[in-house]
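One protein chain is absent from this view; the other protein chains keep their places.
Each chain carries a letter (A and B) given by its place in the written order, and its residues are counted from 1.
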Amino acid sequence: MKIARYILSRFAKAIVVLLGIVVLNFCLIHAAPGDPAAVMAGEAGAADEIFLQQLREKFGLDQPFHVQLWNYVSGILQFDLGYSYRQEAPVLDLILDRLPATLLLTGSAFFISIGLGILAGAMAAVRVGSWADTAITTLALLFYATPLFWVALMGILLFSVQLGWLPAFGMETVGGGYTGFARWLDIAHHLILPALTLGLFFTAIYTRMARASMLETSGEDFVKTARAKGLTEGKITRRHVMRNAMLPVVTLAGLQAGQIVGGAVLTETVFAWPGIGRLMFDALLQRDYNLLLGVFLISSAMVLLFNLITDLIYLIVDPRIELAK
Amino acid sequence: MMSFWRRVAQNRGAVIGFALLAVVILVALLAPLLYDQSPWRMVQRPFLPPMAVDGFWFGTDTLGRDIGAGLAYGAQVSLLIGLVSTVVALAIGVPLGAIAGYFGGWLDDALMRFTEFFQTIPSFALAIVIVAILEPSISSIVLAIALVSWPPVARLVRGEFLSLRSREYVQAAVLSGLTPPAIIFRQVLPNTISPIIVLASLMVASAILLESALSFLGLGDPNVVSWGYMIGAGRTVLRQAWWICVFPGVAILLTVLSLNLIGEGLNDAFNPRLARKGR
Partner (left out) sequence: MVVSVEGLTVALPEGADRAFAVEDVTLSVAAGEVLCVVGESGSGKSVTANAVIGLLPDGVEPVAGRIVMDGRDLLTLPDAERRAMRGRDIAMVFQEPMTALNPLMRIGDQISEVFEAHDALSARERRARALTLVEEVGLPDPEKILRAYPFQLSGGQRQRVMIAMALALEPKLLIADEPTTALDVTTQAQILRLVGDLQSKRGMAVLFITHDIGVVAEIADRVTVMRYGRVVEEGQAGQVIAAATHPYTQALIAAVPSLIPPPPRELPVVPPALTVEGLSKTFRSGGGFFAKAREVRAVNDVSFKLRRGETLGIVGESGSGKSTAGRCIVRLMEPDDGSLHLGDADWGALESSALRAERHRVQMVFQDPYASLNPRSRIARILTEGPVANGTSWERALARAQELLEIVGLDSGALDRYPHEFSGGQRQRIGIARALALEPEVLVADEAVSALDVSVQAQVLTLLRDLRDRLNLSLIFITHDLCVAAQVCDRILVMRHGRVVEMGTTAEVFAAPRHEYTRALLDAIPGWSAESPLRRAFAQQAGAAE
């Protein structure tokens, strides 16, 4: 019952945020210099007049501001994200077509970075001051300072160009004609490099966080209690330090989910990964603002999804949420 | 204060950070002296590998422009945008956080919901949209970066204010009849400066990363050379001319690294006890 209420309240909050983003989208359209209809149609000044007129009527662009806002919001509530004049397809269709690829990429990166980050951070924290700690801390520091897109390019240079181990572009081998399991393997093969490069920056963040959090938790009173019980250091770390230290990491991961989705734009652009990030880049090149805003909206929705997932993880890890009066 | 700088000087990372940053700043300042011609000018044959010709240590790009000149002038842009956007973000975040933390209640609730909202939005995507719609220029880039990076400032300042506001010396100030502005500026704000400084140095770093990513996607100011733009322009010829992409990336890496090291060093120096525990 309490769990249901908790999830429901999180969900309601997500909806409110989403509505806020819709309004923000609307404001952005109006913030653009020039005719909003032209913005929605695509490149300013290049759309034909009849289409612009249609847009003006549909969104009531000659009507007062709040009416326009209402039209826009209700349109989106009916899943109408408008039409991409450039790609000659409804924006929603274009996005839904590309969404699975992005979910695969960002989801992999999300879990890789949390898993790897916690592992590396814990390893470093357990042996503070050892060479392993120094190595992990230094690596994390370096990756934390490296631009994502550059790591992607260097990855291609090393693993595709020099070593030839991993494919540099796309999600599937062009003309490979794989089916069933072989196709999944092929996709996985293509996924490694993009997911790793997208994940590395965040791995670095979580590693640093996990290490700091572990060190802080090791100083807590209950760890001393565990020691007074005569538990071995290994058990103390696993049972008492780790679990408590991971809570702030999970919180951070939730907050950082938006960054991963944003990073997908860069990763997909470099690796020609057929997701919505790449779509966003194309929309940028073609100045297809309506498509751009549509992708922005959907990627925000994705972030909310990731946030919900971290809330659920929290529910599993922290009994205080479930049982709090 | 003396012991503070001594602690900073004892931190190896911070010293390296300051040294690196000093080099970057020096290069940015001396760019017009080092390279008296515009970095946009074609000065040699295209695809010149590094060290192949005297004076062209970093080679040339696809159009025969000197990569060294791009690196030097790019430093100006990176530092400028990093600094200015951080200042703007602080100008948004500090007052919001201070008001929310000091006055609390519904105002705090409202402001924090607002902040959370901005923190939830995928910030890079928002930055892209803002720059694209406002047309790429230094000011639109600064605005976009500031708009996506103020929330952590607001949260930090709010947290500090919240805890300091219930601190007994602040309550004593309330009781002695000081006005809210006097309390905020004389009692609370001075005690939040150190975490703000630490955060600011890390924010300059992430602003530089953001700017490079924007210009990598072609959203840089078309009138100035930036490191991200150089990488973006070179990526199609990565297989033939690795140096076009590699050097600007290293430049970004070193600059950002130096700022992160400084931020961490300052943090350790501000909180000597915590730092010792972590070592």
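To be clear about the criterion, a contact is a pair of C-beta atoms (placed from the backbone, for glycine too) under 8 Å apart; a residue touches a chain by one contact, two chains touch by 3 or more.
This is a predicted model, so every value here is computed, not measured.
Chain A residues in contact with the hidden partner, per the touch definition given at the top, are 5-6, 8-9, 12, 220-222, 224-232, 235, 239-240, 243-244, 317-320, 323-325.
Although one chain is not drawn, its touching partners on chain B can still be listed: residues 167-179, 182, 186-187, 190-191.
Keep in mind that, in the parts below, only the chains that are shown with their structure count from here on.
Chain A and chain B, compared by their mean Cα positions, are separated by 22 Å. Note for the complex: chain A touches chain B at residues 17, 20-21, 24, 28-29, 31-33, 39, 128-129, 141-142, 144-150, 153-154, 156-157, 161, 212, 215-216, 219, 255, 258-259, 261-263, 265-266, 269-270, 280-281, 284-285, 287, 289, 292-293, 295-296, 299-300, 302-304, 307. Interface of chain B with chain A (complex): residues 116-117, 119-130, 132-135, 205, 209, 212-213, 216-219, 228, 231-232, 235, 238-239, 242, 245-246, 249, 252-253, 256-257, 260-261, 277-279.
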